[in-house]
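For reference, the structure I am asking about is given below.
== chain A ==
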Amino acid sequence: MTAKAAPAPATVPPAGPSGNGAARGKRSMFRRRPFFTVALIVSLAYILGAIFAPLVAPYDPVAQSIDAMMQPPTGAHPLGTDSYGQDILSRVIFGARYALIIGFCSVLIGAVGGLIIGLAAGLSGGWLEWALMRLIDSILALPSLILAVAFIAILGQGVDKVVIAVGLSMIGPFSRTVRADVMQVRVQGFVEAAHLMSIPYLQVVWRHVLPNVIFPLAVQVTIRISEAILVSSSLSFLGIGVTPPTPDWGLMIAEGRDFVSFAPWMAAMPGFALALLLIALSIVGDGIREEFDPKGRRGS
Partner candidate 1 sequence: MLIQALKKLGQTLVVLMIVSIATFGLLKLAPGDPVQIMLGAEYSQETYESMTRELGLDQPFLVQYADWAMNFVQGDWGTSYIARTDIFTYGFKEALPVTLTLAFFSLSFAILIGVPLGVLSAVKKDTIFDAGSAVFALTGTAFPSFLLGILLIWFFGVKLQLFPVMGYVSPWEDLRLGIYHMILPGLTLSTYFIAMITRLTRATLIEVMDEPYIAAARARGEPGWRVIWVHGVRNIAMPLVTILGLQLGTLIQGTVLTETVFNLPGIGQMLTSAVLGREYQVVQAGVMMTAFLFIGVNLLVDLSYPILDPRLRDRK
Partner candidate 2 sequence: MAMTETDTLLTVSDLTLYRGSAKILDHVNLSLARGETLALVGESGAGKSTIAMALMQLLDGARIEGRADLAGAGDLFSLSSRQMVRLRGKRLSMIFQDAGAALNPAYTVGRQLITTLRRNLGLTRPEAYRRAVDLFAQVGINDAEARLSAFPHQLSGGMQQRVMVAIALACNPDLLLADEPTSALDVTIQAQIIRLILSLTRERGASCIFVLHDLALASQSCDRIVVLYAGQVVESGPVAEVLNNHRHPYTRQLKSCVVEIGRADLVAPEGTVPPHDQMPKGCRFSTRCPRALARCSDDAPPPMPANPDRGGPHDHVFACWNPE
């Protein structure tokens, strides 16, 4: 074997269906999947609303008004007001900011943590691999909300704490998928081949393993953002996440729950904002997964 022929391909040639998916191109994907396109537009609208919240929102989201408490939807307050007289529309718009920031940051923490543990578990062998696998099993033995609750118990409440808690709780599923991808690369044999040619180990990982792991990981990140948003708003709903008067949807729903019999809009408006975003994100995630990750891995 000559040195020239040896360099392994930088990425695994994609298997049949995924290759087709990539080859079919981006433009046709929107036409082939009308649901996906609509959901993507809805998601982008949320993102724009979150970025330009101060311009879009008619009121200050935390401005209280004794004159306008618990008003049903009117012209002045299209979605009504809450028990402090805060404008619900403005709070819903600013809430998108919190939901998306918390969702995105915590998924990033989870993905980075998962990448490290998953790579370590996939590349090591022997007892270390066994121990890391059992560690992943143990993290996965707790549902992410319960784990996040446990971390909140140590960290305390607040936006930053929620991001860390939710992020840490998502390391388990991420590390499992990363490990599975690493194992697939290893089966291909070119890690061993590169090793035999005494290419430094880290370089092999950097040049050959990472590129094959990063792309599916990015797909996973987009899929799991909705999960992160759900868990973080669940924490706020339980009253142990973000603290009032932050305009967080989960918190607003929890506050509205107590007034559901005579002011149902208080819970319903932020609720629908959350539900619509989650449904849109999950359709977008499904579409991306089916297009780029035909193995259909999802995990729990």
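General observations
Methods note: contacts are C-beta pairs under 8 Å (C-beta built on N, C-alpha and C of every residue); 3 or more make two chains touch, one makes a residue touch a chain; residues count from 1.
On the choice of candidates, all candidates are chains of the complex that A comes from, given by their letters.
No experiment lies behind these values; they were computed from the predicted model shown.
Within this complex, chain A is touched by candidate 1 out of 1 or 2. By the touch criterion given at the top, residues 134-135, 137-138, 140-146, 149-150, 152-154, 156, 226, 230, 233-234, 237-240, 250, 253, 256-257, 260-261, 264, 267-268, 271-272, 274-275, 278-279, 281-283, 299-300 of chain A touch candidate 1 in their complex.
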